[in-house]
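For reference, the structure discussed in these notes is given below.
For this depiction, one protein chain was excluded, whereas all remaining protein chains were kept in their positions.
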Amino acid sequence: MIKVGIIGVNGYAGGEVLRLLARHPQVEVAVVASRSQSGREIATCFPSMRGNKVGDLQIVPVDPTEFSGCDLVMLAVPHGVAAELAPVFLHQGKKVIDLGADFRFNDPLVYEDWYGIKHAAPDLLNEAVYGLPELYRAQIKEARLVGNPGCYPTSILLGTAPLLKNGLQEVELLIADSKSGVSGAGRSAKPELQYAEVEGDFKAYGLVRHRHVAEIEAVATAIAGREVRASFTPHLVPMVRGLFSTIHLVLKEEMTTAELIRVYQDFYQGEPFVTILPEPDLPQTKAVNYTNNCHISLRVDSRTKQLIILSALDNLLKGAAGQAIQNLNLMFGLEETLGLELVGIWP
Amino acid sequence: MIKVGIIGVNGYAGGEVLRLLARHPQVEVAVVASRSQSGREIATCFPSMRGNKVGDLQIVPVDPTEFSGCDLVMLAVPHGVAAELAPVFLHQGKKVIDLGADFRFNDPLVYEDWYGIKHAAPDLLNEAVYGLPELYRAQIKEARLVGNPGCYPTSILLGTAPLLKNGLQEVELLIADSKSGVSGAGRSAKPELQYAEVEGDFKAYGLVRHRHVAEIEAVATAIAGREVRASFTPHLVPMVRGLFSTIHLVLKEEMTTAELIRVYQDFYQGEPFVTILPEPDLPQTKAVNYTNNCHISLRVDSRTKQLIILSALDNLLKGAAGQAIQNLNLMFGLEETLGLELVGIWP
Amino acid sequence: MIKVGIIGVNGYAGGEVLRLLARHPQVEVAVVASRSQSGREIATCFPSMRGNKVGDLQIVPVDPTEFSGCDLVMLAVPHGVAAELAPVFLHQGKKVIDLGADFRFNDPLVYEDWYGIKHAAPDLLNEAVYGLPELYRAQIKEARLVGNPGCYPTSILLGTAPLLKNGLQEVELLIADSKSGVSGAGRSAKPELQYAEVEGDFKAYGLVRHRHVAEIEAVATAIAGREVRASFTPHLVPMVRGLFSTIHLVLKEEMTTAELIRVYQDFYQGEPFVTILPEPDLPQTKAVNYTNNCHISLRVDSRTKQLIILSALDNLLKGAAGQAIQNLNLMFGLEETLGLELVGIWP
Partner (left out) sequence: MIKVGIIGVNGYAGGEVLRLLARHPQVEVAVVASRSQSGREIATCFPSMRGNKVGDLQIVPVDPTEFSGCDLVMLAVPHGVAAELAPVFLHQGKKVIDLGADFRFNDPLVYEDWYGIKHAAPDLLNEAVYGLPELYRAQIKEARLVGNPGCYPTSILLGTAPLLKNGLQEVELLIADSKSGVSGAGRSAKPELQYAEVEGDFKAYGLVRHRHVAEIEAVATAIAGREVRASFTPHLVPMVRGLFSTIHLVLKEEMTTAELIRVYQDFYQGEPFVTILPEPDLPQTKAVNYTNNCHISLRVDSRTKQLIILSALDNLLKGAAGQAIQNLNLMFGLEETLGLELVGIWP
């Protein structure tokens, strides 16, 4: 059994890692830690885990000595904090997956520009692998340190990678209109996230300079082999989970929807968690929620010469905890789908 | 008192016309009609109207003789039906506002292409006025027959008119990503609109060829004085009301956000129902729901040379019944805001 | 015009008072105050009020000198605070309506027992009138100081008053199972009221000793003329507004549902805001939300000798701000329904 510690277990991403690992046949959650909730039992943070073994786990403080028996530490902590913790655990010979932004960039200047703080461990950025298995599987298998992708970037990069990789887009600009359920905003109490404020409300936020722009552009540029710019607008949807991106691109040459679907299906051939939907089906968050799946559709609008790509995933699974476990499986040579063979819930 | 008849009163748009006119100081709802619900009382269709005078109204069949005392007939009926009813009422000397699509187009071929049926009253299309007061106020005041705009087109056209009118956009293409609450899909029972199916679900629909494309392009082209194409993607949001459009355009010349806000504020100077939000505010559906207001924000993304326009309104008010009453007021020489001086609800 | 000041305007009840008074033909909102939000504009607290005159109101600090021009002050503040403010305003010759609990009790000991603090103005308790117009209309008309009823007590007392008054119940026990939308819990940010925590969650709270028990028992006892005990269980429903009580009583003598409906209809004859539904109709929160109405149904279950009473209202209207305005109208000799002639919204 691989022994895992989770830091920041009381948040939504940390709790989801715990929930999924509780049913993972090769992993034991050995330590759960939190800065603010130490001393409490998991079931008091997550009443849904009561009556289950993991519900009885005691939350410990964020103290590296607590993790001595762990093979891997999952960091579900605010950015900045992970950069401080990761070196300690790596030094102890453990592997680390950071669910935050600290290890998603190669260039510390880009990180500092968009996140507004100095990176505490810039030396690790070259070693850290961007944990998007569909694109970096080989590197992840060898990695000690994985920067788990953001939820928005995952949906947009999976939705555009086949096109970027094959050089099929005309201009360098990618327009992405993304919408997320509110669990993406985290668990700490904010006035604007109260039920009575969110219900019935659809809105945009973080215009023009949302931090995920930097991540999308850096990885898309790497995939395409030439500079890609993203005009990215995130929105908040009155629902708990689910993330949906509507992406606009211009094709270099005329192609039909059917031809493009074939390109995508070839690209994702054998991928366990990415499905290119056949016509006339379209993605919807309810079809991917509570699973590690990403559903993608494509439509060429020949009237306007636009390619419209739709991409849906669960922000807490393929957009966070599920992808982290997929990375864990790869890092330890396990079957990639272990603990993630989930059948989507309906209704 | 102006006497109004409502056909299709049992639907969401028809019911909203009734609800608003019930408090209009210069209008009396004289007749309410419905094909399927005739014989019932309004309060059995709308339990929220019980205990109010309008709750006791008896629904009559859709028979033109029932409307003899009316000055104006509001048609909240499926497309195709209005084209058959309107000539009858006009012939009787009444005015007509159609909340559906039958009188939004000048060209019957465009209508037939996108709606798939022959127009029953093509001769009236030249006379009919597109009921967007902010653009066609003078014509509406003289009109006998008004085609009330669609909800999506209203949000997109109000969001882009100042730009189109002033020739500030570079390319002819307008990209609009719109999201609507489910009341926009009407009241008749459909499996995919059941609560348990919609809750937690965000999805796109009607890709590439949603019927509102034709309406957006026709009016945008008229405003711009040159051909405008729309790449329009509608989405369904798990909420009852509210419509939000995220629009992308490319500016001809570099302008700042502040400059553009000034252009918009000038354009909508004195308009009672359109507000250009100051920075850093952004629109949200909860702020416009239950009012006839449209809130608009603009942001120039100089990095990607994109102009992003956000536009929010209540699909049943400014997107349907509210705008219809605004048109009614204009057609009868009343104060334009009568019956529409609504203070938005929170929470 | 009657000049009104509102203290605690930034909360849900205070904001609802403002929203309703903004359309009241005989009232001018002269001052809006808040401890935490002073200096801001109303529209920044309530984006839904932007574009409306009240949206431009400046929030002032809670300083009695600010209210010099007011005829009446509405207190929408935490319990304890109102007891300190009310004497000041009464002394200035103003009338006062307290939307909180400080002036709902005659007996300061009952207040202190259930609210856990000493009452700051016990001398005023004898003078204060319980603001339930259907029962205390005459006294309210003469009152300087009204204690506006709690939302749960309003629904339960309106639901049982005809029975209690006519001595038709057998035992002294009243069982009330009540359910409320989350706006009843106020606007301040609490972790357990975040959208992602509330959505999909139905739960009970405040078992056995919710503070409204004391209010229900005190008033029910006064109405019945003998001691009445309440077993009251409040629940939280994942919705914004609406309050629904299911009440169980035992009848002294056998009566049919039809007979009881007649008793209730007689009792509420002429009441503008209470409707006894005819069979087979039942109340629902959506039918009363956004109105000052209370809908009530009765069913005798002869098998179990139980009388089941259902009572629905909007917790922010008839359960708070609407009732406060009804009281204001009475206190100033205005038509009782002024500003409250609202047609319920659907959907």
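Order as written gives the chain letters A, B and C; numbering starts at 1 within each chain.
Please note the rule applied: a residue touches a chain if its C-beta (ideal position, glycine included) is under 8 Å from a C-beta of that chain, and two chains touch if they have at least 3 such contacts.
If you're wondering where the values come from, they're calculated on a predicted model, not measured in any experiment.
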{"item": "Option touching the unshown chain, where B:Ile117, B:Ala138 or B:Ala196 are the choices", "value": "B:Ala196"}
{"item": "Selected from A:Ala121, A:Val240, A:Met255 or A:Leu310 as touching the chain missing from the view", "value": "A:Val240"}
{"item": "Where the missing chain touches subunit B, by residue", "value": "12, 181-183, 187-191, 193-200, 238-240"}
{"item": "Hidden partner interface residues of subunit C, rising order", "value": "173, 175, 177, 179, 181, 196-197, 199-205, 207-208, 229-231, 233, 235, 237-242, 244, 246, 248, 282-286, 289, 299, 301, 303-304, 306, 308, 310, 312, 347"}
{"item": "Footprint left on subunit A by the chain that the document does not show", "value": "12, 15, 19, 22-23, 46-52, 54, 183, 187, 240-241, 273, 275, 277, 281, 284, 286-291, 293, 295, 341, 343-347"}
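Keep in mind that, in the parts below, only the chains that are shown with their structure count from here on.
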{"item": "Subunit A and subunit B, separation of their C-alpha mean positions in angstrom", "value": "39"}
{"item": "Centre-to-centre distance between subunit C and subunit B (centres being mean Cα positions), rounded to whole Å", "value": "37"}
{"item": "Multi-partner residues of subunit A (at least 2 other chains)", "value": "181, 196-197, 199-200, 238-240"}
